[in-house]
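What follows is a set of notes on a single structure, which appears directly below.
The complex appears here minus one protein chain, its other protein chains still in place.
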Amino acid sequence: MTQKSKQVGTFREAVQDVPDGATIAFGGFAMPGVPFNLIKALLEHGAKQLTLVANTTGGAQQPRMPDIGMLVENGQVRKVICAFTASTRPTDVIPFTKYYESGEVDAELVPQGTLAERLRAAGAGIPAFYTPTAVGTELAAGRETRVINGREYLLEYALPLDYAFIRATRADASGNLQFHRSQRNFCPVMATAARVTIAEVDDHIVPVGTIDPDQVHTAGIFVHRLVKVPPAPEGLWPTRRQERRR
Amino acid sequence: MTQKSKQVGTFREAVQDVPDGATIAFGGFAMPGVPFNLIKALLEHGAKQLTLVANTTGGAQQPRMPDIGMLVENGQVRKVICAFTASTRPTDVIPFTKYYESGEVDAELVPQGTLAERLRAAGAGIPAFYTPTAVGTELAAGRETRVINGREYLLEYALPLDYAFIRATRADASGNLQFHRSQRNFCPVMATAARVTIAEVDDHIVPVGTIDPDQVHTAGIFVHRLVKVPPAPEGLWPTRRQERRR
Amino acid sequence: MSGTKGLNRQQMADRIAFEFQDGWIVNLGVGIPTMCSNTDIGDRDITYHSENGVIGYGPIAPQGEEDLNLVNAGGQNVTLKAGAAVVHHADSFAIIRGGRIDVTVMGAYEVACNGDFANWKIAGQKGGGIGGAMDLAACARRVFIIMEQTTRSGAPRLVAQCALPVTARGVVKLVATNYGLFEPIGDGFRIREIAPGVTLDEVHATVGCKLTVPENLLTVRLVS
Partner (left out) sequence: MSGTKGLNRQQMADRIAFEFQDGWIVNLGVGIPTMCSNTDIGDRDITYHSENGVIGYGPIAPQGEEDLNLVNAGGQNVTLKAGAAVVHHADSFAIIRGGRIDVTVMGAYEVACNGDFANWKIAGQKGGGIGGAMDLAACARRVFIIMEQTTRSGAPRLVAQCALPVTARGVVKLVATNYGLFEPIGDGFRIREIAPGVTLDEVHATVGCKLTVPENLLTVRLVS
């Protein structure tokens, strides 16, 4: 069998086919799992009218690493779908807020578990499901609900993606991935929801057959391109957490 | 922290609180993952009016190992929920068929993927979901469907369990489990759907902290009792596959 | 009985396997379809998926070298290829429903010329054996069928419409029987290739609806 390696040489090459108007999700919860290098490449690539899916728009911490908010600031974004579109502290103003309030960009605020489940549903061929989350809140206003076994549930739809940009610790050349600790977060479900998944990888890409099949976190059938993250400063890596601006 | 071991000494002790009328799922696809020893203990325990969930009712292969069909033959079962309630070959007659055709036991035939997803939904707090599977078939007759993005889908409900009986290769004392190869099958999703999960384990139960947190297949929070499978002949183990009766 | 004429079981599996394209993810059902993983199709990179969560298996394990915790859809002990991965049942059917399977190969009792097929319930029987067939049939990108040309009593399995309860509607793209290779084309079947030792008259006599025959009918290809 000729199994071709999915490794590509540069982040630029990895993102070069992203068209205007694409829907792209970004792994990550706080620093772990965020594809900093792919975000940077997408900033340089310049694709426009994008719909971006991620936990947050970013920008709440210093020093600031590449985040979704920078793509907004760069004029590349039509809409974001996130669990945070504003800070919960009146004293924090995140960079995204200005663009959202001025109407330059649209946003859809989704509870984090619903976001994860909508991505999982897209990857699992489930077009819609019911959830107890957000029932009785402003987010459920005017939307379809249903009482099942005496409890009220909200109807939610799958969220399919064109691309998933994720970060992993280890990959073999066929795209099987392993994540270290909470680096995993959204990455595996985003990979299942996307037509094209691009993973930036901490360690050197290992030969096919090196990873125990029982210990694969994301199967290679979901992964299309791999890029090794070079050492700093060329490559971007998670840093120690700084206290938030107050 | 005092973390109590979840290991119990005998299969008899592990199943002793199963009440009449319980809903119990059994892991396994062909031989791997089937909790032969827990099934045997349940046969001896004698609980009645049970609802059993499994991929098949069993009995299609020789030599016959403990299976759901034996619980039916033993008069303990009210209903089975399976992806196979009859053989697909006219020349095979499985033991279950006689009891089903005579009306002594009820059955619900569920496509395998829908069965897995209904269990996953129960474990994930999703009361119902839509699936393309079985649309246009006899199984969808008279049931609720919905067109989403131009395609017709069938509404399916979660399948919660009282007990899950599963088999794993390795466990730590807090119940973290690892499965070897296709032993995994239904076991992890059944564990999430059950109030009480009992795992029979191939290897000796290892101390808490022995299994890498990144490589846990089923988290200990889903597992309540562990029993080490003794060597044969006292313990029952998968055997080499025999050809089916023709 | 038609099963004695034309292609044998492994040849039917081989002919279907030759259709697999480089990079495909292929699900093989119980029975003859599982024999496709034994077929040599050259250097094409095929990932065999089994509904119990095995991604990337290979041929049946040699006797004495079986891993008793590793089986294919038919419960046979198989081997893994380099790059394999194992997932649980819900994730495995997520792969299926999610549209990742390029082709599913299954057995059937009947295939209708509109692409319907039946393979889970025998006439007059209470209950049935669906397994993963309905999920696969509804969601795989292509459905290929391998079955005998006729029933044991000689009745056609390629029919105008299914008499048995269907597994899915309008999904079958290709059928291999011991008599040849057929495509459902709406108002009938088109025969693409005919098995060695089978005559066109014999094919006509065993198809239960209109049969379209191309001008240059090929013999079934049996090498990759």
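Letters A, B and C name the chains as they come in the text, with residue numbers starting at 1 for each one.
Operating definition for what follows: a contact is a pair of C-beta atoms (placed from the backbone, for glycine too) under 8 Å apart; a residue touches a chain by one contact, two chains touch by 3 or more.
Because the structure is a prediction, the values reported are computed rather than measured.
S.K.: Kindly name the visible chains that come into contact with the excluded chain.
M.R.: Across the whole assembly, the hidden chain touches A, B.
S.K.: In the full complex, which of A:V8, A:V135, A:I148 or A:V206 touches the chain missing from this view?
M.R.: The one listed residue touching the chain not shown is A:V135.
S.K.: Which is it among A:K6, A:R184 or A:H224 that touches the chain not included here?
M.R.: The missing chain is touched by A:R184.
S.K.: Determine which one of A:M31, A:I148 or A:V206 touches the chain that has been left out.
M.R.: Of these options, the touching residue for the absent chain is A:M31.
S.K.: For the chain that got dropped from the picture, name the residues of subunit B it touches.
M.R.: Listed in rising order, the touching residues are 1-4, 120, 122-126, 172, 174, 176, 192, 208-209, 213-214, 216, 219-222.
S.K.: What is the set of subunit A residues that contact the non-displayed chain in the whole complex?
M.R.: Here the touching residues of subunit A are 29-33, 55, 61, 83-88, 90, 97, 100-101, 107, 109-114, 116-117, 119-120, 131-139, 169, 179-189, 217, 237-241.
The rule we apply is simple: only the chains that are shown with their structure count from here on.
S.K.: Note down the smallest number of touching-chain steps it takes to go from subunit A to subunit B.
M.R.: 1
S.K.: Any idea whether A-C or B-C has more C-beta pairs in contact?
M.R.: Here the pair linked by more C-beta pairs in contact is B-C.
S.K.: Any idea how many Å lie between the Cα centroids of subunit A and subunit C?
M.R.: About 38 Å, centre to centre.
S.K.: For subunit B versus subunit C, what separation do you get between their C-alpha means, in angstrom?
M.R.: The separation of the two C-alpha centroids amounts to 28 Å.
S.K.: At least two other chains touched by the same residue of subunit A: list those residues.
M.R.: Residues 124-126, 213-214 of subunit A touch two or more partner chains.
S.K.: Identify all positions of subunit C at which a residue touches two or more other chains, and write them in rising order.
M.R.: In subunit C, residues 80, 86-87, 90, 93, 96-97, 139 touch at least two other chains, as defined above.
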